Structure formats: structure tokens, C-alpha cells
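Provided herewith is a single structure, encoded as C-alpha cells, for subsequent inquiry.
All protein chains of the complex are present and in place, except for one that has been dropped.
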Amino acid sequence: MVEPVYLIVVALGAAFSLGLLRKAGFVMHHLVLLLSLATMTAISAQWTVGLFTGSVSPAAIPTAGFSPPISINLQMGKTEGFLTLLVNLSVFLSSLFMIKTVKRRSVYVPMLMLVFASGLNGIIMTRDLFNLFVFIEIMSIALAGLIVLNGDIQQLGAGFKYILAGALTSGLMLIGIIFTYHTTGSLNIDTIANALTPELKAVGYAGLFLIFIGVLIELKPFPVNGFGLDVYESAHPAVGAVVSAGAATATLYAFAKIAIMSGDLFLELSMVVGAVTFVGMNVVALQQKIANRLLGYSSLSQVGLLVLVWSLVKWQNIANGDLIVLGLLVTHAFAKATLFWLSGIIQKEKIEDWGIIKQRIYLLFPFAIALLALIGLPPFPSFFAKWELIMALAANQSHLAIALILGGSLVEAVYLMRWFGHAFKNTAAEDETLSVSFCQLLPVFAGGLLLIGLGYPASLLSATASPIPWMLTAFVLFTFAMEFLPAKIKNIIVMAAIAWYGYPLLTTIGGYRVIFAGIFVIGALVTMIPGFSHKGNRLGFYPSLTMMFAGLIGIIEAKETMSFFFYWEMMTVGSYFLILRGKNSKPHALSYFLFSLGGAYLILAAFGYSFGQTTSVSLDTLSQVASTPYAALVMLFLSIGFMTKTASVGLHIWLPGAHAEAESDVSPMVSGILLKAGIFGLLMTFIALGDQKIGFVDIAYVLSWVGAISALVGNYLAAMQEDAKRLLAYSSVGQMGYALFGLSLMSHLGWLGALSLSVIHFTYKVILFLAVGGIVYRLKTKNMYEMGGLIRKMPITFFAVLVSIIALSGIPPLAGFGGRWVAYNAVIEKGWMLQGAIIGFSGIIAFLYLFRLIHTIFLGQLKDAHRKVKEAPLPFLLPQMLLIGLVMFLSSRPHTFLAPIGEIVKEFKPDGALTWTGPLAQSHLGYWDGVMVMWVFMGLFAANFALLFIMNRRAQPVKQFNIVYAAERPARPETTHFAYNFFAPYRRALGFLEYPLATHFFDGITDFLHAAAGFIRRLYTGNGQTYLFQIVAFVVVVFLLANGGF
Amino acid sequence: MNIVYAVATIFITINYGLVLQGIIGKVYARVATRIGLRIYQPYINIIRQWVTRTSINHGIMYYLGPVFRFTGGGGILIFLPVIYGAPFFSSFSSAGDMLLIMYFMFLGTLGMALGGGESGHPYAAIAVTRGLAQTTAAEFPLILAIFSIVTQYQTLDVNQIVAAQQGSVLNWTLFTNPLATIAAMLAFLGSMMRSPFDVVLAPQEIPIGPPTEYQSQFLAMLMTNRTIFPVAKTILYVNLFFGGVALQDSWLLTFVIFFLKTFFVYMWSVFVGVSFPRFRVDQSVRWFLKAPAALGVLAIIFVQTGM
Amino acid sequence: MTSTIAMTTGILLVLIGLFAILTQKDLIRIIVGFSIFDIGVHVIMISIGYISDATAPIIENLSQLGQSYVDPVPQALVLTAIVIGLGISAFMLTFAVFMFKKRGSLDINSFRDLKW
Amino acid sequence: MIKKALAVLLLAQLCTILFSFLSVYQEPTSLNAVSSHYIHNEPKELGAANAVTAVVVTYRGLDTLGEVTILFAASVVVGLLMFLHKNESAPRRDGSELLKTGASLLFPLILLFGAYVFINGHLSPGGGFQGGAIIASALMLTILANPNRHVGHGFFWAIESISGFVFVLLGIAGLVLAGGFLDSRVLPPGTFGHVASAGLIPVIYIFVGLKVGAELSSVVLSLHGKSEGGVQHHD
Partner (left out) sequence: MAKMNYRKRLIDFDKRTVESPDGETFEVNPMQDYYCDAKPKVHPPSKIAPLETFYNWCRAESIFILGFGTGCGAIEMRPLMGPMYDASRFGVFWRPTPRQSTVFFIGGYASVKTLKRIVRSYEQMQGPKWVFAVCSCTINGGMYFDSYNTINRLDHYIPVDVYVTGCMPRPEAILDGIDTLKKRIKEGRGEGANKYAKNFEWYKANQKKIIKDWDMPDYNW
């Protein structure tokens, strides 16, 4: 093992020696720089590996040959090793990144970089209070130098403000240090910590406070961080990266040392400051449009989060708290560094202009990875850290902390994903080109890969759950590797993989899961068939797709809350990217993502509380929560969380846009298949928790109203749409309302109805979306009033739509009726008549949109432009035909699927089951024989048809204008096709249902947040003196706060 | 055997429906102090329509529209227990309960709408939107009323509901659950295509609505359905609210009861129809969702609280 | 007593320096304010180690070890602190010079390119 | 005005905080464990008469390395800024003859004094920083007296780099040959109170002095704007 002191020595030696090599030229300078940084990285890596594998024990390194407290000593433990590795690596990569940009800066930049690195290493390793101060100063000064890399006025201003603030805080720190020395007689952190008896703490409080507040201000807490923001905004992106990854990391560790040294004196204080920073910065960032400053806001908020989490972890003695903090830290460091590097490549100030990234499309991968890692999504380390954290916090019942952390993360996701949307969807000006060098790409991809790679070890460190099943994730990663293949081959590979994985799953998995597994696996295979109609290699489609389906299968397979949540998030991410691919889907994908994330956070919190109550992470033991005081809360959270996925009313506003604007073959996936994940979750919740009450209010009762109103509003709005896919999307809202209602009945029949509805909804919604997708593919429009008369051009599609709307509306003899029959039996049995009536009413309203769909598209007048339109391509038709076969089979033999589902439901709700005698189903209220209905229908239909045909076989076929037009004739198909504002009278009567209450509500929240952001950010006046004012005020206020001075 | 019964049921009902149409035509005429048509006139009309020589066809769905329509109408009839206790008149009522009947009604509507739609005539589409809009609203009080009586009788089986009303006139739902009956009878008006709810057919504005392009045998089939569909609907109402028609000692008596009950229930819509002017669609939608719906809700509340 | 006077002086210097920093518009004056502030901090530091009637910690010969010396640590620290302060001052002055060159003004209000 | 009032208010609050130190402050009557170790054991361990120097150079040698680095960084940044704005300095008025002559007379004397201060740093008050600062003042004097005089920057750079590098090497020597990084006991302690005593301390201090002198000089030179590469503009 190389002595850790070389981490400092190498850097400084190289820095000093560079002075001699001033004339040696650019190559030599950078060779020295990179070699020394690589050496340092290697040293710290060696230590890290050694320490974590246990081959070396932590080392305390005295300097000058004397033991502490006589001399300064350094320490190299696990944390130090890891953190030095982190900072050295990030500085190394940043230096690599800078090579091209700093060519003209002579030897100064490498020197400063080395000095900076030595400062970081020193801060991390030193155990001496004053030495810590010295290294912080080294870091600040080197940083201030690095800021002014271009020497323009903005950088000068930023550097000046930064130094000014640093000088002020360092003065305060010095006073604190000297008083602490006076109190404790030592400058060694460990000695001080040991010497601080309660009396001494009281006497030396002020000294400790000044040190503490000094380090805290170095961390740039809200609102005294204007100078820090300026640094992030103006500095070279590579410098931003080292500030974010290196300086923040080192300073955080310094903060941690100080806080530990002071005993528990300042934990509450730092929690408050951390929380305020985290939330405050995230909110203010909402208004930010400048990429680098946005990154600054995000960095500072993350630092706030880290401070908050670290203090919480210490305060509550959370077992693997250090690992949680490290997980968050490492994610933040690499993600932020990657983003800064990317911003250095893109060189666009405004986030709206980031569309240029698509000129180097592969850059989107690291970009997405970094953003997702920051938000804390799987499989990145932050995900596991967040998971562990919430588990622990929930176990300790820290409600406020959970709310703050999750709420803040949600706000953070807003601006981060908005940014991604801009990059993904905006187009750059024609004449701009993006040039990238290898030295720039290497760090970017290294960052991305590190984030992915670190996920696996992070998952192993979880204290609460056994490792998640990685197989699916591995396959998702594999799809990234085969991105270069043509789309058709990828389609085959992915389908084969899903079939290969899904078939044994279907045969082995039991219980209600098999229903959903069937929907997901079969659905995946069927809906992927249209993918064959794509040419090229469809970059990014297959990883997202596999991510979604892996997530879906993963939640089915999950045995533990953690793997459930892992795959749940993965599904969300995958589907987000899929939706984002649509043409106009930018805002909709964002709102989809946010709603899903919000829902997921509720689920996370619920799992946390459940863990806290039962200390078990198994999904099977979720039911144990039912007997604890948290049962209702857990149920509420889980329900709302899953309801965001089923898009129940109030939480539905993301759905129409997201489903409608997605690509043609994505819409059926997200609408026909993905929504069932929410139903699956709800069912799982209800099975585990049953009926819960909050006060006198029965949650299930409330949910039944939500379901009913979802059905009504969804169906009504569907009828009012002009866009075919939007219509179908709203229809999904309504249909999921039925399912929610059925589940909330908490009875055998209710669940049976909901489950059979899920199955049937899958079939017809996939058919409908594929049919409409095929039409849109041919017609290049989604507006129904621009279509018409397509029955002659697309007879197969028409047939598919006809069958599915009959199935959807529940008209016998097709399969949809079975679900309705069961559902009404359930309603009457339960006695929730009013909701039931609303459900019934919305069922009838469904006719409105179904008729509109089929009429305005297929019937009426064919338009000029569509006279040569061909039938939808085979890849679209094939799955429709397969599913129609399925629908017809289920319709003619409904007992073959209702009875087995009934058996499954019986396991949980044995009472009130149907009795089957052959195809005759009997509830205690009524009866229904699907096969007989089918026969009667067929018989009557055949007889009537025969009658008509015999009487009227010579009918003259005519064309579309051969209609009676009051002795006139139609002029144009466009003016003869009644389609626009189809249900005008209905709108006149019931238009109030269209009032976008939920939209206004959520808009109100976002508007408020944005307004708040706009107001708060006026704190950052740009005037250095104001910032100093704020710092002094901050010190005073925090001191008074801590001492109850207010 | 059931099939024979079913065919017979349909046949008898067609005749009954034709006679009823004649009578109603007469009533309308007499209200307007005219002498009016011959009672048997509907027979002539329908035969004449069936033997039209030429016809035109707008397409496959247009062709199938009347088939769907008639299948829907005939289906309801044979799924309904027309006469309680007589196997002859409830041939396929074992296929399903009230829910089946309620949902099966829409098959015809859908067929009509699709067929009219394919004719390419904008008036058909306009009429369908009006019809659908109005029907959806009219169904709401009906659903409430039905929920109310299903709660009351704890069954969805029409046979059992009829059985529960036997014994005395006071056992009729009309008297045991008057609110539900009123709500349902108001809803009944909305589905009978008579004034004030007949803007769907607005004879000159959108000539007779969805079937505006239908002619010859297609129209004949629709006219045939028109004879049975209202009767079937009326029978359902009679069964649910007015004690149904139970098989008596003599078939004659049974038919007299059957005739009287269905006639008077049917006449309810006629009487309202000749007395009131037309609603616009949005007005009728609002109307159904106010008073009748409120009555329906009250009916449910009364039943559930046992008042 | 001596140390209290020194410390009071130091605190007053700190406050005076801060007042200058917070109220002066001119960059140079702010830097001067900072220097005053820094000197105040140093005075506070050096006064901490003071022991009444003790001598400076320079041992003229080994036999004098028994006599009373003031604490050498604050002196060592203040030495370092002074140099750091010097570095920072030099740094700030350099910035001020170049900022003036770029903008032609020394008013701190005129360097608000970055905000919000 | 409001600003001033606000500042006064804030400072009043800060004042109460700072004076709360004073209220609990008790002047120590004896040395604490650490400092008494320095006083009582240092002569035996290191052999430097000036205990402060021993603390600065050896016990807390890392701090010293750090502060040298800070100065180094400062001078690098100044250099960087100069480098970026090479051509932006205006010519200055020449100094008077009296000044020039006086300055050149004083220059070697000041240098000598500076050397004296840092060579004797381990024996008497003074040391590398002080000596370095004195040396730099000599240079400043010449520049102020003769603003248009060209002074080679490279020389200072070389001294700065070499002495910094040597400082680090000496530290490593301590690590390799003695107890730890910057351990001054690589050389024998020698006779207490002599110049050639206290192990490496005077050696280190010499290099610190050189380095500080060179760094401060180069800062001064940079700010002066007449260093190498500076193209003269006469407009």
C-alpha cells in the first residue's frame, strides 16, 4: 500500500514542478497533470479496494513522526478511501475533458487543478481542525482561480463574490477554531470530540457554532448561496463538474467531521438547514432556464439533501446510514459531473436549445442516465440509498422527513425531466453543428457507466431486503448493447426473450398474478408485432420497451417490496421514454412522468411504513400491516399511488395526452397493458389490507366514488374528443374507473368483475389502439373529422373496431357483457347503488364515444384524399386478428375464463361466488348463460339476415353521394360528413363535466410553485455585497434559532 | 321446441304490435278530431313495404343494420318472460336476467346507428347523436329505478320479480315502490320516441332520423321491428312495475290482462305525446337528469333505509 | 486582563471590518474592510494563548524550561492565518484590478451580470 | 441608509454573539497538554529554540505546506489572469532618479535582511514567511521606484517551483528516513541554539523563505503588468 499522504504529495509535487516545465508545452503539462491525477486515483482505488475487501485495515497516518494531538494526522478509512477515489476520479476525468478547451491557458490550469486536487484530498483525509481549514482555503483559492478560466467579466465577478464570501466565512471559522482550541486544548478532531464533556460543550458552544456555521456556509445552504450559483453558472463546465463532484463531496465530509466532533449539538440545526436548502433550491430551480445555473441549483439542492440525510441518519442512529449517504453522494457526484461535461459539449446556455444534442444522438444515453440517477430511479445507487432511507425513516416514523425528501425529489424531477424533454424533442437550428472530441466523450461515458455499474454493489448493501432479481435488468442493459442492429432483428430478439422468459413464468406463477402475467407477456408479444413495420434501427426504442416490459414482469415476479418498487420504477422510466418518442408528447410525457413518480413515492412511503410496522419486506407479509395503526395510511398511500397509474379521476390528467401522443404501436402498450399494472397493484393492496377506515370513512367506499366518477368523467370526455387516440385514452380513464370501482367493492363479484374487465379491456383496447394506429399510419392524422367512409378502404380494421366496440360497450353476446353482469351483481349485492348508477350511466355514455369513433372514422363520407388509401399494414392487422380471435373465443365460451378467475378470487373472497353449471352462471341475484345468449343471437341474426337476403338480393349498390339531399345533391364529402363537435347537444346540456377541475388544481400547484420560485429567486440579486449581508444575517439568524433567541 | 316457441312469440307479438299501432294511430287521429286510419292499415303498410320491387344498398354495414336492429328487438322479446308461468311465452328467459335484457336493447340501437351511418347521410348521423344523447340521459333514472326495485326484491330475475308481485294489486311495485315506478315511467317516455322526446326523428328537418336513407325491404324490416320493440319494452315495464302478466286459468283471460296492461302502459307515452310539445335534445337531457333522476335517487334511499 | 483588552479590540476590529464590507460600495474599500476584519480575527487568535506574565515561547537555553511561556500554538496558527489572509487579499486585489479593467468601474453594484 | 441601519442591526446581533465568547472566556493560567508538550519536549525532540517555529515547520508542517500552496495558488491565478489579459497594460510614468538610486542601494540590504530572518527562524522570532515577505518588499521597492523596468518573471517562477518541489521532497525524506511526512529529524538535532541545529527545520525554512519571497514577488510583478511577454503599448 502506498502511503495516503502521497495523495497530497503527488499533487503538490507535480504542481510545483510544473512551474519548471512552463516552456515544455501543452502536451507535457497535461501529461504531468493526467499522470499525477491517475496516480492519485490509483492510490485511492488501491486503498478503497483494500479497505472494502478487508485486506488492509484503516490507517491513521501521523505527520512529522509524532502522534496526534501533538502533530497533524491524516486518516484513511473506508469513507476516506472511497471519497478520495471519487474526487480524484472526477478531477481526473474533468481534466481529461478540459484538454482541448484549456490548450491556450498555458501551464496555469494544470497547476490549479493539481492544487485543487490536493486540497480535496487533504480535506477528506485530515483529522486536524486547523489543517482542515487550511485545506478548505487551498481548495477555495484554487477553485476561484479555476472559475476565471476565460477571464471574462462574468467569471471575474463570480470569482470575486466567491472569494469574498469565502473570506468572510473563513474569518468566522478561525475565531471558532481558536476558541475551540482554547476550550478543549487540542486541535485534533478526535481528541476534541473525546474531550467535549457536556460542560465544555456549553462553554465552547459559540466556538463550535462558528466552525459549524462556517463549514455550513461553505456548503452553500439556501438562501445564502448566491455566490455559489454564480460559480456554477459562469465557470467552465468541467470546473462545474469538479465543484459539484469534488468540492461538494469534500466539503460535505468536512461538515460531517465537524458535526461529529461537536457531538449532537448541531444535528437538528443542520437538518433544518438541509431540508430548507433541499426544498428551497428545488423550488427556485423551477424558474431556471439556463442550463449551468440549473445544474447549480440542482447541485446545491442535492447538497442540502445530503446534509439533511446525513444529519437524520446520525440523529436517528440509522444502522447503515453511512452507506445511504454514500449512495446518494456518489450518484450526485457522477451524475452531476456527467451533466456538466455534457453541458460543456453542448455549449448551449438555454435548456430549450439543447435539442442540438440529437446531432450526436448517443449523447442522450449518458444524459438520461445522469438525470434518472439524480432523481433516484433504478438501477442507480441513489435508488437503493433512497429506498433504505425511506425504510429507516418510516420505521422511525419521521413523517415530516419523508414528506420533505419525497416532495423535494418530485419538484427536482420536474425541472430535470423538463430539461430532458427539451433536449429530446426540440430541434436545433439547421446551421449549427455539434463537435465532440474523444477526450470529451470519455468522461461522459465513464460517468454514465459508473452510475450503472455502481448500482449493483449498492443493491447488495441493502440492509432491509435481499438482492433484487437482476436477470431482467441485465437483459435491459443488453438491449443497450444491441442498439446498432436493425429494428426488425431487435424486435425478434426482444420478442423471443419475452416469450422465453414469459412462458415458464406463466406456467409456474400462481394465483391472481397469473392473470396479469398473461396480460403482460401475451400483450407484449402481440403489441410488438406492429414494430415490424418500422424501418431503420429505431434508436432508443427497444431499451425503453424492454425496460417497460421487464418492469411489468418484474413486479409480477417480485416477492419483496424492494424488488417490486425497483421494477415499478423501471417500468415507469421505460414507459416514459416510450411515450416521449411521440411527435407532440413533450409536455404529456413530462406530466406522465411526474404523476407516476409522485405515485411511486407514495408507494415507497407506504412500503416504508409497512416495513416499519412489520419489519418485514416480503410482499406476502404486507397483510400484517392490517392489524397495526398504520394500516389505513398504508392502504391510502398504496391506493393513491396505484391510482396514478390507473389514472383515476383527479390523477388522470396525464393520461390522455400521454396515450394519444405516443407512437402508434406504443399507445396500445401503454393503454392496453401498462394500466393493468395499476390494477395489479390495487388488487395486491386490497388483498393484503382489506377494508380500512380513516376515522369513520371507509377507504374502499371513497375509492368506489372515485372509480364511479372516473368512469363518468372519462367516458364523457371521451365522447367530446376530436382526436381518435385521445378519445381512446379518455376511454381508458373510464374503463379503469370501472375496474377501480369493482375492486373497491371488496367482494367476490366485484373483484371478479374488475379482473375480467382487465382481461377484456386489454384485448379491445389493444385492438382499438392498433386499429386507430393503423389508420393514423395511413392517413397521417388523428382528427376523426378528417376521416370518414373508410369502411370500404379498410374493411378488416373496421371489423376489428366493430367487434371491440361491441365488446367494450358490454353489449351481449360479446365478452364485455360478462364483466358488466358480474359488476352489477356485485353492486347490488353490496348495495352501493348511487355509485352503481353512475357506473351504469357512464356505461351508456360509453356508447356515445364508441359510436362516434366508429362512425366518424369508418362510416359517413370518404374524403377525396383518402380514395387511394390502402388497408392498414399487416403488422398492425395481425395482432388485431389474433386478439379478435381471442375476444370471439372468450365471448362464445365466457365460462372458460370467468370460472377460473372466480376460482382465483375465491382464494381471497370466498363468499358470494358464482355457481357454474356448464356455461350458466348463477349469483344469488341473477343468472346468465353466455353460450345460450350467443346461440340465440347467432340464430336470430342468421334468420333475419336470410330473410332480408331472400327478399332483397337485387339491391343496387350505390356510391357515397347517392343520398337524398332534399332534392339537391351534396357538394363535397367534407361538407357532407357530420363529425365535428359531434355531441353538441350533450355538450350544451352537460358541458360542466368538461370543466378541467383537476387540471386547474394541478396547474394551480405548479403555478404557485413557479410563482414562489420567481419570487424567492429575487434573493439572488447578483450583488456580492447583498450576498455578504445574507451570510451575516444567516449566521445571526441560525445562532438565534439554535439558542431559542427568537 | 324453444325455437318454435320463440318464433311463435315473435309472430304473435308482431300481430299485436300492428294492431296496437293501428289503435294508436286512431287515438292520435281522434285527438285531432279526424276519423283516422283503418285499424288494419299497419298490416297493409308493412306488406306493401316488404314487396317493394327495387332497392339500393349503401354497403355492408348498411345492409346489416336492419338485421342487427331486428335481432335486438326479437332478442329482447324472447329473453323476456312475456307471460309469467307460461313456458310458451318465456322461451329463452333462462339465458339471462334483467341485465341481459337491458344491455341487449342496445344491440338494435347500435345496428341502426351503424347502418344509418354507412348510408353516408349526415342527417342519419345527426339523428343518431340526438338519439344517443337523449337515450343515455333517459336511461339514468331507469337505472336508478331498477336498482331500487332490485334492492327491494333482492333479485335480478324478472320471473322472480313478477312472482313477488302476485297475489294482490297492492303487491305491484307501483304501490310498493311508487317512487321507482314514477322515475321509470318518466324514463319510459324518453325511449318511446314520442313527443316531447321525438326531436330525434324530426320529420322535415332530418327526415325521420337514422333510417332516412332506408327504403324497401330494409325499411320493411325496421318497420317490423318497430312493431315488436315497443311492445317488448312495455312488457318489461309491466313485468317490473305492474305485476307482470301471470298465466291465468284460461288463455283468453291471460291475453286480456296482457293486452290491458301493455296497452295502458303503452298509452301513457301516447297520452303524454299528444299533450306536450317537443323538447330540444339538450333540454330533454337536462330534464331527465333532474326530476326523474332525483326521484330515482329517492327511491333507492327509501328502499335502502327501509322506509 | 491583557487578553480581554486584546480580545475586545479584536472583536471591535472584526465588527468595523464587517461594517465596511457591508456598507461600502467600492471594491477596494471592501477589500480594505476585509483586511481590517482579518486583522481583528488575528488579534482575537493571538490573544487566546496569552498567559499573564509569561514570556514568548523562545527557549534560549534548555535550563529555562521550567519558566512560564505563552502558548505557542495560537502563534503558529496566526502565522499561517496571516499568510492565508495575505494570499486572499492579494487575490481579491488582483480580481478587483481586472474587474476594473473590464468594466471601468469599482462599484460592486455594477457586477451583477449573473443573478436569479 | 436603510442598508446601513440594517448592517448596524445585524452587527449588533453579531456583537452580542462575539461578546458571549468573551463572557465565558477565562484566561488560562497554565499551558494545556499539547502546548506544554511543545514547550517541554520540543527542545529534546527537535532542538529548535523557537518553539513556534518547531510547531510551524514540523509539528504542524502540513499547515505550512498548505499555506505555501495557497500563496502558490494565488500567484498562479494572478499569473493566469495576466496571461489572459496580456496586452492590457498602459505605460507608467518613470520614477525619479533619487528614488531609483535609493532603491537600488537598499535592494541588496533588504535581501540580506530577509535571508537573515529566515535562516535564523528556528532560533529567534522570524522565519520563512517573514523573511520571504521582506525579500518581496525589496522587489516591490525597485518596481515602485522604477515602474518601467523590465524584471524577468521566469527567474521567480524557477525559484518558486524549485523551492516548492524541494519542500515536498524534504517532506518525503522525512517520510522515508524518519517518522513521517515532514519529519525534520532526518538530520541530527545538532547543538541547541546554533544555526545548524534542529534538523531539517532551517533547511525547510530556507526554502519556504525563498518560495514565499518568489511567490509574493511574482504576484507583485504580475500586478505590475510588466512581466515577460507583456507587449508595450504606447497609445
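Going in written order, the chains are labelled A, B, C and D, and every chain counts its residues from 1.
One rule holds in what follows: contacts are C-beta pairs under 8 Å (C-beta built on N, C-alpha and C of every residue); 3 or more make two chains touch, one makes a residue touch a chain.
Predicted, not measured: the structure shown is a model, and the values here were computed from it.
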{"item": "Contact list for the unshown chain, restricted to visible chains", "value": "A, B"}
{"item": "Chain not shown: contacting residue from B:Ile56, B:Ala163 or B:Leu247", "value": "B:Ile56"}
{"item": "Of A:Arg293, A:His659 or A:His866, the one touching the omitted chain in the full complex", "value": "A:His866"}
{"item": "Residue ranges of chain B at the interface with the undisplayed chain", "value": "25, 29, 32-38, 41, 44-45, 47-48, 51-56, 203-204, 207-208, 212-216, 219"}
{"item": "Absent-chain interface as seen on chain A, which is shown", "value": "778-781, 864-869, 956-962, 964, 967-973"}
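Note that only the chains that are shown with their structure count from here on.
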{"item": "Centre-of-Cα separation between chain C and chain B, whole angstrom", "value": "98"}
{"item": "Cα-centroid distance, chain A relative to chain B, in whole angstrom", "value": "53"}
{"item": "Chain D residues counted as touching two or more neighbouring chains", "value": "3, 7, 10-11, 14, 18, 21, 25, 28, 32, 34-35, 38, 59-60, 63, 66-67, 70, 73-74, 77, 81, 85"}
{"item": "Chain A contact footprint on chain C (complex, rising order)", "value": "14, 18, 21-22, 25, 27, 30, 34, 37-38, 41, 44-45, 48, 73-74, 77, 80-81, 84-85, 87-88, 91-92, 95-96, 98-99, 102-103, 108-109, 111-116"}
{"item": "Residues of chain A touching chain C in the complex", "value": "130, 134, 137, 141, 144, 148, 151-154, 156-161, 163-164, 166-168, 170-171, 174-175, 177-179, 181-182, 187, 226, 229-230, 233-234, 287-288, 293, 1017-1018, 1020-1025, 1028-1029, 1032"}
{"item": "Interfacial residue positions of chain D with respect to chain A in the complex", "value": "3, 6-7, 10-11, 13-14, 17-18, 20-21, 24-25, 28, 32-35, 37-38, 45, 58-63, 65-67, 69-70, 72-74, 76-77, 79-81, 83-85, 154, 157-158, 160-162, 164-165, 167-169, 171-172, 174-175, 178-185"}
